[in-house]
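One chain of protein is taken out of this complex; the other chains stay put.
Order of writing sets the chain letters: A, B and C. Residues in each chain are counted from 1.
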Amino acid sequence: MLTCEITHRIAYYETDTMGYVHHSNYIRLFERARTELMRGLGYTYAEMEASGVMMPLIEASCRYHSPGRYDDLLTVKATIREMPVTRMHLDYEVHNASGVLLCSGHTTLVFVDARTRKPLRAPEAFVEKLRVMN
Amino acid sequence: MLTCEITHRIAYYETDTMGYVHHSNYIRLFERARTELMRGLGYTYAEMEASGVMMPLIEASCRYHSPGRYDDLLTVKATIREMPVTRMHLDYEVHNASGVLLCSGHTTLVFVDARTRKPLRAPEAFVEKLRVMN
Amino acid sequence: MLTCEITHRIAYYETDTMGYVHHSNYIRLFERARTELMRGLGYTYAEMEASGVMMPLIEASCRYHSPGRYDDLLTVKATIREMPVTRMHLDYEVHNASGVLLCSGHTTLVFVDARTRKPLRAPEAFVEKLRVMN
Partner (left out) sequence: MLTCEITHRIAYYETDTMGYVHHSNYIRLFERARTELMRGLGYTYAEMEASGVMMPLIEASCRYHSPGRYDDLLTVKATIREMPVTRMHLDYEVHNASGVLLCSGHTTLVFVDARTRKPLRAPEAFVEKLRVMN
């Protein structure tokens, strides 16, 4: 199990007329946390792409527990629970500064050849980094 | 069962470096289709809010089947399968102009008092409109 | 002078806590109108890219006259006032359904080689289409 936490300040453009963080933005915050998890692993997503491998999503889900608001300083936690083979599963939790859970979610990503866009197995060097961290 | 279909042209700002429609945008398209479904029903979401009722999401999920791209003319179909009581469940499908399924998804919304933000039952006038359409 | 008008329905995700269309979104609407202007010309931006030419912006400006709101049906008008040589200048106006001017703006785009990202002159075939329309 590998975890990464980032903080993210909610800007005006991320809120809506209801005064809440628009629900679509949590999926974007998941991406930010996932990116930093990979950076912490020593294998950034930018390097993944530079090596010819892309990781599109095949699935995403969110449960909205409590609303986020303008200027909230959110904590976004991403967790990889199992070693990826052809898919990478991540869980997420978003809390506000008072520790209230705003959103929890899950994404599934696959590995594809950046040129052909055909599925690949997780690059061995990436899996190795994950093994070392576990 | 009540269905509404809209078309949506993918703009540059909805794509990403991968050349795909960014996955977070499908949830935004679901919202567009849901809004037009309510308009078609003769009870717009704007009227819902004007009457003091808001409908935040408590859940959203997407499955990404095939990538959308810049300038694709997408069809987004929203479907209500059951009469809402305290929750409204909708299913969605997004196809491109060639009929390829790009994304399918689901959202659950609740009814809340716009002032107190406390849960409510679906407004009777809204449910009545749904009954008439079914 | 060549003009194109589109309509655009404001979705919840395009508004903010102030209850207004977030100011950054007008620049995105300019893009939608510009894209349809090119389509109307018979030379889509997608074709432009397919021919190896990209058109990044070098300048954008907006004046916000009156706020847009959720569910407003906006009209976005894009106008090309002069034949492009190395730059293409466009003016924009956004009105709501009551005819109130919400935003006016301007963008300048350049033509670049999609591979080298070096500046180019406007493709002759594109300029020819503009000439025919004028």
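Just a few scattered comments:
Here is the rule we go by: a contact is a pair of C-beta atoms (placed from the backbone, for glycine too) under 8 Å apart; a residue touches a chain by one contact, two chains touch by 3 or more.
Remember, predicted model here, so these are calculated numbers, not experimental data.
Residue in contact with the omitted chain (choice from C:2, C:41 or C:54): C:54. Against the chain not displayed here, chain C makes contact via residues 17-18, 20, 23-25, 27-28, 31, 49, 54, 56-64, 67, 117.
As for the chain not pictured, it touches chain B at residues 12-13, 15-19, 22, 24, 69-70.
By the touch rule set out above, chain A reaches the unshown chain at residues 9, 11-13, 28, 31-32, 35, 44-46, 49, 70-71.
In this text, only the chains that are shown with their structure count from here on.
Here the chain at the heart of the structure, going by C-alpha means, is B. In this entry, chain A maps onto chain B through a rotation of 180 degrees when their C-alpha atoms are superposed, rounded to the nearest 5.
The most distant chain from chain B is C, comparing centres defined as mean Cα coordinates.
Chain centres here are Cα averages; for chain A and chain C they lie 33 Å apart. Separating the centre of chain B from that of chain C, both taken as means of CA atoms, is a distance of 27 Å.
For chain C, residues that reach two or more other chains under the stated contact definition are 12-13, 70.
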